[in-house]
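The complex appears here minus one protein chain, its other protein chains still in place.
Which chain is which? They are A, B and C, in the order written, and residues in each are numbered from 1.
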Amino acid sequence: MKKLSTILELVNVNKHFGGIHAVQDANIEIEKGTITGLIGPNGAGKTTIFNLITGFYPLSSGEIFFKGEKLQPGNAPHQMLRKNIYRSFQITRDLAKITVLENLLIAPVNQLGENIFNNWFNKSGVRKEEDGYKEKAMEILGFLDMEDKADEYAGNLPGGERKLLELGRMMMVEPELVLLDEPGAGVPPGMQKKVNDRVRELNEEKNITFLVVEHDMAVIMNLCDPILVLVNGTKLTEGNAEEIQNDERVIKAYLGE
Amino acid sequence: MIAYIAALLCMGSVYAIITLGYNLQWGYTGLFNLSVFGLAAAGGYTSVILTGATAGGRLGGYGLPFIIGLVGAAMVSGLLGGLIGMATLHLEFGFFAISTLGLGMTIQIILKNEQWLSNGVWGIGGIHKPLSGFVGNDLSNWVYGILAFLIMLLIFYLLERVVKSPWGRIQMAIKEDEKLTEMLGKKVFSYRFQSLVLGSMIIGIGGAMFAHYQGYINPMSYTDIMMCFLPLLMVVAGGSGNNKGSIVGAFVIWGAWSVSEMVAGYLPISSAKIPHIRTLVVGIVIISLLRWRPTGIIGREQAVSSTAKNKDIIAS
Amino acid sequence: MQKKKIITCITILIFVFVVSFTGLAKAEDYKVGTIWPMTGTAAAFGEAITNACTLVQDYVNEAGGIHGNELKIINRDTGSEPTKGVDAARKLINVNKVPAIVGCYSSGVAMGVSQGVTIPNEAVFVTLGTSPMISVVKDNDYFFRASAHDLYNGRVLGEAMYNDGHKEIGIVYVNNAYGKGIADAAAVTFSKIHDGKVVAKVPFEIGKSSYSSEIRRTYQNGDIDATLIIAYPEDATVMHKEIYANGWDDIPWYGSPDQKVPELIDSLGAEYMEGIVLGSTQGRWPGASKDSFMEGYNKKYGEYPPKPYMAPGFDGLVSVVLAIARSGKAPGEVTGQDVRDNIRAVTSEPGEKIYATVEGFKKAFALLEEGKEINYIGASGNVEYDKYGDAMSAIQTWTIEDGEIITIENIIPDPVPRDLMPPEYQAE
Partner (left out) sequence: MLGSIVNGIILGSIITLGGLGISYILLIQNYFNFTGGTFFTLGAYLAFAFLSIIPMGSFPVVSFGPGLILALILSMIVLAIIMTAVDKFLYQPLRKRNSPFMFFYLTAFGMLFVLRSLIYLIWGPQLKNYISGVRKTYHLAGGINISPDEIFVVLATLIIVGIVYYFQYYTKLGKAMLATANDSRLAEISGIKNKHVHTTVTIIAGVLTATAGVFYGLAIQLRPIMGFTLLMAMFFAVVCGGDGAILGTLGAGLIIGITQEFGSEILQVIFDSTGIPIEMSGYKQVLAFLLLIVILTTKPHGIFQGTFLER
């Protein structure tokens, strides 16, 4: 296990909903360049942690740091990508009614054409920029083996390709940290390998850090190192696949006491 | 007959303008705004107050040219749209709908009660159509219809410029998935706000065009059924998120609405019952279409992209 | 795929369009349009008044039609809304080519129809709207009114209250053109023409479930001797229940034209209504026209509903029909101008008095063919259109005895002088 600098750090993070403690004193550190897995039984607060990191929920208490800089509390979800954090969702969220190509084109931040007036008064500038992004998008689609699907509606893609599309969208912005929520959900087994390969490739080639939440143990064991185990909103243990599988506490937590 | 076609052209174009504005809000951004009638009324009254020649004791009588009236209508409706947005945009779908409906009603109630502003229940009459002095009455409907159609086309062109662009793409994305769009670094509130204001400005222009066509307006000229539900139906009929569809939807629905009444007149039923039977049929038609033709009455939902291969979306 | 659907839709539309025109009245019919509220807030009045108009059609056709051609009434719905009303009128003018339209119960709709459709298209529009504003519309004399307007109604109510010895009154009125008109006129009559005092003048909105705050403001601002309640029957019922609950039911109240309906008695009970109501409404003028109208109505539709404004609607249509007859033109050639130019001649002196019976119509058409003058005496009054185009028809005062609506008298009052009214009533 190569030890690099910490990229994301959760310090004493708490989150209550009414009387329920969804996250309790979570202290988590994510090392740069890893593919960290986050597992735990239902209701362990995995997705809540994602929502806390990205600012969808306000913290009840505690702090979150990204690259040593305070991320939460304070930042809104739309600022994440500007800080080079990308997040995917549990249920694949693709924009079903626009095309695959456009699903990629929407990702870059601060496009000229995002300002309404540029579309009336600076059309040529918008077009020029758009052409540049199109080229990049086609390259990415090539990398994902989805070139022929560029003009297909995203809603018509099979589950696995939707995951790939999500990766593609992420590649458009080349973030430093990616929060992947259940990359295995709804993906046929054949496709899963492809998704995993792409994730690993991106991790190695572009040095992107991944934080992965997953239900499917096979996926996690195969993909992630290290793996964090979360129970009742608290970090239970941390280790590589083998260690986790043999940890009694983990087995207990999953089977119930 | 020919004159009636001119009338259909006028009303069709007026509704097409309102529908284009509404389509931006609902069809692209997914804002279920139910204050359309209030915004249209605000536009109509603004234009009438600015362009009217006389005003007995109320605000207005500035006698400004028609085009200034339209610009003023767009400004005031846009401003009101912005205020409505600030008050309600943070709410969820249904809550937003109810709140905007209430704000639309508030605009209507103010227009009804504040005599110094809108002449209250008496309404404002003697509104002139532009150019009607030059061409006489027979032609004025045609002139106005063509003018309205041209204004509608201009709005259509300007809208197409922005919706088929990264800006429009973001609006589509917001309609589909607000959270994802937020995650992609787009400030959803700001884009919704822009869509609401721009749409409101267009609706205001539509309301002003309506006022100048009617010749007389009072607060009841802009009712929720005629000025909010009907445009909504037009948007859905034309396929939400489809500007061309909206225009077709506006003309077809208005034509059907207007003509159906004449057809009903030939049924062998007591004339007092006919209007109710007509609304009954309209209701049944709406329900049946949604039940058996859920893909839209005329068009399907269309993407921003013109390059899309397969026009049918399999997934929901 | 999509284009095909659009084309199909448009084809169907055009087909419907064509069908709707082939089913039109025969070319040799004289056509007159009517627009009444069949839906919406004023729907309760539409049916009866449509029946009254059908009665005119029956009489005229029974009398052999106008110069041998049948009369055809084309009726449309105003929906009690300007938008729908204007669209309905536009179809009558543009598609059915009627030279004249009779109709509109609400002033707001009538203003829209006249300024949006009939005046620019030079068609005659005879309305029943009671707003005083209708008189001052710049109309090139195409805009008539068969009923007495608020300045008459308000005068009668104001005079009645003053003459009954009341010195301080409260007025509560429905906040629309109709209610505001009568309220203003009655208040001016009471306080400016006479030396009475209007203690409170309170508007209210229709359709609410409680009017207690309005009622309290009306009754508690001072010791009032009487109240004038200008409300539709639905809202009047709600108010009276609250007046009763507050124990103010011993203060006499006066009602507006719309309250002359049996529903109000049903709702409040004959006992409550007994003898304490005095209202004004559009009158019926004793004579052959009134008898013929009421008997004909009873015969054809069962019971004659004591609803307001039926007689003037009837008269308005008759005067248009007679004007068409006097113009002597063939069915397709009658224009709005012809109706306008003849409508005063057939309803005023000189000429032989004509009543709205089958025989009366026969006689009228015969006289007109001979080139002689006629003078129609209507069911609602003399029906004489003044310089504003307003008919000087009778105002009826009514009360309730034994659960029945009883007419006190039919009078033709002077209107409230316009210069006493607030500025918005002055002619522009």
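Some points to look at:
Everything below uses one rule, namely that contacts are C-beta pairs under 8 Å (C-beta built on N, C-alpha and C of every residue); 3 or more make two chains touch, one makes a residue touch a chain.
Everything numeric in this text was worked out from a predicted model, so none of it was measured.
Although one chain is not drawn, the whole complex shows that of C:119, C:185 or C:202 it is C:202 that touches it. Although one chain is not displayed, chain C still touches it through residues 39, 41, 43-44, 46-47, 175, 202-205, 207-210, 212-214, 216-217, 233-234, 237-238, 240-241, 244-247, 249, 263, 266-269, 271-272. If you put the missing chain back, the residues of chain B touching it would be 26, 32, 87-88, 90-95, 97-99, 101-103, 105-106, 109-110, 112-113, 229, 232-233, 236, 240, 273, 276-280, 282-287, 290-291, 294, 316.
In the analysis below, only the chains that are shown with their structure count from here on.
Our note on geometry: chain A versus chain C, Cα centroid distance of 71 Å, whole angstroms. Touching of two or more other chains is recorded for no residue of chain C. Touching of two or more other chains is recorded for no residue of chain A.
Listing the residues of chain C that touch chain B in their complex gives 1-2, 5-6, 9-10, 13, 16-17, 19-21, 23, 38-39, 46-47, 50-51, 54, 74-77, 79, 81-84, 86-88, 90-91, 93-95, 108, 111-112, 114-117, 120-122, 131, 133, 137-138, 175-177, 180, 423-424, 426, 428.
Residues 1, 3-4, 6-7, 11, 54, 56-58, 112-113, 115, 119-123, 125-127, 132, 137, 140, 213-218, 220-223, 226-227, 248, 252, 255-256, 258-263, 265-266, 271-272, 274-276, 278-279, 297-300, 311 of chain B are the ones that touch chain C when the two sit in their complex. The touching residues of chain B, counted against chain A in their complex, run 158, 161-162, 165-167, 169-170, 172-173, 176-177, 179-188, 194, 198, 241, 301, 303-305, 307-310, 313-316.
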